[in-house]
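Here the complex is missing one protein chain, while the rest keep their positions.
Chain IDs A and B follow the sequence of writing; residue 1 opens each chain.
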Amino acid sequence: MAEPVQASPAHEEHHHEQSFWRKFIFSTDHKVIGVQYSVTGLAFLFFGFCLMMIMRWQLAYPGEPIPLIGSLLGENRAPGGIMLPDFYNELGAMHGTIMVFLGVVPLAVGGFGNFVMPLQLGAPDMAFPRINMISYWCLFLGGVTMFASFFLPNGAAGNGWTSYSPLADIALNGQTAWLIGMIFLITSSLLGAVNFITTAVQLRAPGLTWMRLPFFCWAQIVTAFLLLLAFPPLEAAGVLQLMDRVAATSFFLPDGLVVGGEVLEVSGGGSPLLWQHLFWFLAHPEVYVLILPAMGIVAEVIANNSRKPLWGYRSMVYSLIFLGFMSFIVWAHHMFITGMGSVMSTFFQTTTMIISIPSVIILSALFISLWGGSIRYNTPMLFALGFLPMFGIGGLTGLPLGLSAADIPLHDTYYVIGHFHYVVAPGTLFALFAGVYYWFPKVTGRKMNEFLGKLHFWPSLVFMNGVFFPMMIQGLNGVSRRLADGGITYDFAGEVAGLNRMMSVSAWCLAVAQIPFIINFFMSIRNGEKAGRNPWNSTTLEWLAPSPAPHGNFDQAIEVTRGPYEYSVPGSDKDYAPQAEPAST
Amino acid sequence: MEIPYTVEAHPETGLNNGKIGIWLFLTSEVMLFGALFATFIMLRIGSDGEWAHMQAEAELNIPLATINTAVLIASSLTMVMAWASLVRGQLNKFRLFGWLTVGCGAIFLVIKYFEYTAKFAHDHFPSSNTYLAIYFTMTGLHALHVIGGMAWNAYFTGPGSKLFHTNRQWLTDRVEHSGLFWHFVDLVWIFLFPVFYLL
Partner (left out) sequence: MSDHADIDKTVRTYFMVFGALMVGTGATVGAYYLDVSVPVALAIGLFIASVKASLVACYFMHLIAEKRLIYWVLLLTVAFFIALMALPLLTSVIDQAGHFTSSGAPAAH
């Protein structure tokens, strides 16, 4: 029950005397919570990446014992170090779940949204600080549930991150734990979304009108609405599937289902398609939950480092809002192969083509923003620039999937995996790295090392493409996804099966390429170059607060006088005009 | 540090934070129950005319459910009366109406308990057919909301009412917001009752 508990003022005044636990663990400060979210998100990204690296061994060298850790996985998962197909399925399902719901969303929305948005709004904190804390701990419980499910007797959920019924209804693995974990995660997102929207509506600094709001805040607001309105149907679907598994109902089980040669003893009468509809009603907006905050971060970094206002700020904002709307009526383009007939397909193809327009507008506006700028190639900017073409490839390869004629042959191949990962891995993740490097000084008061940052960026860019581009080639050759042996037993895969080794080696090299980041991250907390309030000469409000900002954020009254990206204003004595600077100077 | 507009209204929106927060939360609740109603419609359409048969077989207790509907509507009345008492500054009346609201919720749950056990006694389980499945799921989820609302109201009527002496306006607003949730739960039941029992 989300009770909007307001922070009691009397209680807040005593905050400085609070114990370690209240200050760093059960804190109500949005910045501490933002850091908690970010660290949790980064840890789960790493964990999800590890799952994938084990999978990639199986794909590159099917049936060979996994080196180093093979013996540690246990006899029921990998006897003699050789991975069982069931374990491969678990890894696949949990990789998707963890990366999406426990990696990217906590980092992009919970982490950056929580830390940066109130600062950019000039607010002292979130509107409901205690709800904010509860939201984080719900996520934490969800994460623990998901992680712990690996140690269940039958292993973790292994029915794909989409958990399609009827398989997920009758599977003996940890699907029930997956559902319980998801209910925690959904609760966390709902509480967060309520908080974000209320904060943006109520706590903007004086003078900060809607069209003076940084693009990042807009992205967070639209994202919050998507989470608020799209997640509950999945929660409902989760409850129904839980009932199917626990109370033996038949919401998603049709009549006369035969399993293992015998008719399943259930009442039947349900519809497996219903799960797909409810799932994708959330999961398509969820894709925009993954990408919109990333676009927001990239917009901030590009405006700041090209020393130019964003090109077409208004059209970007309107595109964003339109994108949010449209994302609710495109979901069935994930379901062309369910045989839904040409009438429905036509409708969803049309909406899918329409939704590509605002994405293209935003991406084009970001490209044009670079034109004629005096660009600073620091690490955040490199990641932001890397985002643009990578997301471009991801987006454009998605167009064939939005048309049912092209989707039907491509749908179950690696092409889909390649497309989606281009959007989310070198797309969203690069933007998130840009955000980490960009706002690190605000969190710690110190900059991250530039050399190590570049050592992180360039290999990552190369190896990301090394992992995901061959997937497109494989997919166009018809290699099915979800296969534990990488398709080598199929004749048509013969020509391109060898690419599996290249992709796997790229993935492991990608892991090595993250080492500079990890070293940089921990070393810079203590030894990084000291940063003042505004190390990047930026205009938005978060740079007005001290670095690191104290509880309550600002040590001065704020009166916003101008738009968010007034860089290189003609006739001005410096090349940026902070939002809160009086207009007369 | 104090969060602005916790009690007083924002000059532009005319609302305090809590009011916006609770309404946003209710929109998500609308989508939650909306998805379940959509499921209901789909199962009914997909039942090939078996629905009426399953419904008749379930033998839901209409008189008990009618009483329960009246109980919930009455609890909505006591809820608004609790709020109105606070507006008038009558703490004792507020407590009386607050506990009456919680009491109505309890009566509702007790009646629901008897309904459920009667079904179980006749071997009617969620697994029996899709009608009973969606019936138990939706009414069960609704009952969970009733429990949540009762806890919320009990807190403000009991320990939370101390706020009356330090910040009466704040308590009044909080009770209004918890009332919004309570009325929403009532509103869901107004649909559940005819949909499951009568139609």
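By our rule, contacts are C-beta pairs under 8 Å (C-beta built on N, C-alpha and C of every residue); 3 or more make two chains touch, one makes a residue touch a chain.
Computed from a predicted structure; not experimentally measured.
**Q** Of the residues B:41, B:56 or B:144, which one touches the chain left out of the display?
**A** Only one of B:41, B:56 or B:144 touches the chain omitted from view, namely B:41.
**Q** Which one touches the absent chain: B:81, B:107, B:147 or B:163?
**A** The missing chain is touched by B:81.
**Q** Taking the full complex into account, find the residue in B:6, B:69 or B:128 that is in contact with the omitted chain.
**A** B:69
**Q** Spell out, residue by residue, where the missing chain touches chain B.
**A** 13-15, 19-20, 23-24, 27, 30-31, 34-35, 37-39, 41-42, 45-46, 52, 62, 66, 69-70, 73-74, 76-77, 79-81, 84, 87-88, 176, 179-180, 183-184, 186-187, 190-191, 193-195, 197-199
**Q** List the chain A residues touching the unshown chain?
**A** Those residues of chain A that touch the unshown chain are 201, 225, 229-230, 233, 254-255, 271-274, 277-278, 281, 325, 328-329, 332, 338-344.
The rule is short, and it goes like this: only the chains that are shown with their structure count from here on.
**Q** Could you tell me the distance, in whole angstrom, between the mean C-alpha positions of chain A and chain B?
**A** Roughly 34 Å separates the two chain centres.
**Q** Can you tell me which positions in chain A touch chain B when the two form their complex?
**A** Listed in rising order, the residues of chain A that touch chain B are 1-4, 6-7, 9, 12-13, 15, 123-129, 131, 190, 193-195, 197-198, 201-203, 228-233, 235-237, 239-240, 243, 247-251, 266-267, 269-271, 274, 278, 281, 551-552.
**Q** In the complex of these two chains, what residues of chain B are touching chain A?
**A** 1-7, 10, 13, 15-18, 20-22, 24-25, 27-36, 38-39, 42-43, 46-47, 50, 125-130, 133-134, 136-137, 141, 145, 148-149, 151-152, 170, 174, 177-178, 181
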